[in-house]
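Note that this complex is displayed minus one protein chain, with the remaining chains in position.
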Amino acid sequence: MRDQRLWTWHVLAGLVILVFLGLHMTIMHLDIIFGFFNPGDAKPIDWVSVVGRARMGFFTVSYVVLLGAALFHGLYGLRNILFELGPARGVKSALNVVLTVGGVGLFVFGAWAAWTAGVLARSL
Amino acid sequence: MLDNKGHPNRLGVWGWLGGGTWGLERYLYTLHRLTGLGLLLYFLLHIVVTSARAFGPEAWAASMGRVSGGVFVLGEFLVFAAFAFHASNGVRLILVELGFAIGNPIEPIYPYRTSVHEQRPLALGILVLAGLVLAAGGYNFLAHLSH
Partner (left out) sequence: MTAPVNVTFRIRRYDPASQQPPAWEDVTIPYTHGMTVLDGLRVIKETRSATLAWRSSCRMGVCGSCGMFINGHPRLACNTQITELGTSLVTVAPLPNFDIIRDLVPDLRPMFDAHAALMPHLIRDDVQEMYEPTGEYFQTPHELEQFLQFSYCIKCGCCMAACPTMATDPAYSGPMPLAQSHRYNVDSRDGGFGTRKQVLATEKGPWKCHYAGECSQACPKGVDPARAIQLMKRQLVFDYLRLYKQPCPSKVVPKPTEMKRRADVPEAPAPTL
């Protein structure tokens, strides 16, 4: 049942990523064409732009959702590739643990950073 | 009854790339896999690098300073290109792997027309879409470089 569950969530996560990463890429890399959420002449990665976005609750939520979806989608994809190499059962179990712990760890760290940046931006 | 095992003959990782008939979808499969791995590697680093914003403007500037300049601009564009392809092809894969855009089962009459033919227009369409996104991104990158 596990693979049916994981693959379904892999696809659903892909759809979530399509929306939120599409928005992220439009903001960060199509800024001259669209100019979304970048005040004045600031570049998307300038501190003023970062703070401007971090003040908006929508972005904090979207970063956390994108972080979770992308970590799951990416690490499941990596797991699929590694499992297709035909490792032994024990190696598969170890990979499951490493990828799960690594993924959860990065999610907690990234979500903390997004939340803290939001709090910091509002305090400025 | 055959008791002994035969000589191993799996194609190995080379078989992910070669073998078979080398159709367009095989290249898309390979490219999807490579871009996926590239995007994942970038993403894991990206989480760490951009988390510097939680520590204030100086930390953010220092972090961005470490990943600016020549090779990083090129790398960033490659990531954008990988995103353009992986996202476009991902839309095709979601449609195809959920059984849409591949047509209904048919009576096989030679020359056989398979689901691969059915979804081929979609495959070509996603390549055009990826090209358009890439062109827009390329224009944006060049515009930044010329500023």
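The letters A and B name the chains in turn, as written, and every chain counts its residues from 1.
The rule is simple: a residue touches a chain if its C-beta (ideal position, glycine included) is under 8 Å from a C-beta of that chain, and two chains touch if they have at least 3 such contacts.
All of these numbers come straight from a predicted model, not from anything done at the bench.
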| item | value |
| --- | --- |
| Residue in contact with the excluded chain [from B:Leu39, B:Met64 or B:Leu93] | B:Leu93 |
| Interface residues of chain A (partner: the chain not displayed) | 1-8, 11, 80, 83-86 |
| Hidden partner interface residues of chain B, rising order | 2, 4-21, 23, 25-26, 29, 32-33, 93, 96-100, 102-110, 112-116 |
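Here is the rule we use: only the chains that are shown with their structure count from here on.
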| item | value |
| --- | --- |
| Approximate Å spacing (C-alpha centroids) for the pair chain A, chain B | 17 |
| Chain A contact footprint on chain B (complex, rising order) | 13, 33, 36-37, 39-40, 43-44, 47-48, 50-51, 53-54, 56-57, 60-61, 64, 76, 80, 83, 87, 90-91, 94, 97-98, 136-137, 139-141, 143-144 |
| Interfacial residue positions of chain A with respect to chain B in the complex | 11, 14-15, 17-18, 21-22, 25, 29-33, 43, 45, 47, 50, 54, 67, 70-71, 74-75, 77-78, 81, 85, 106, 109-110, 112-114, 116-117, 120 |
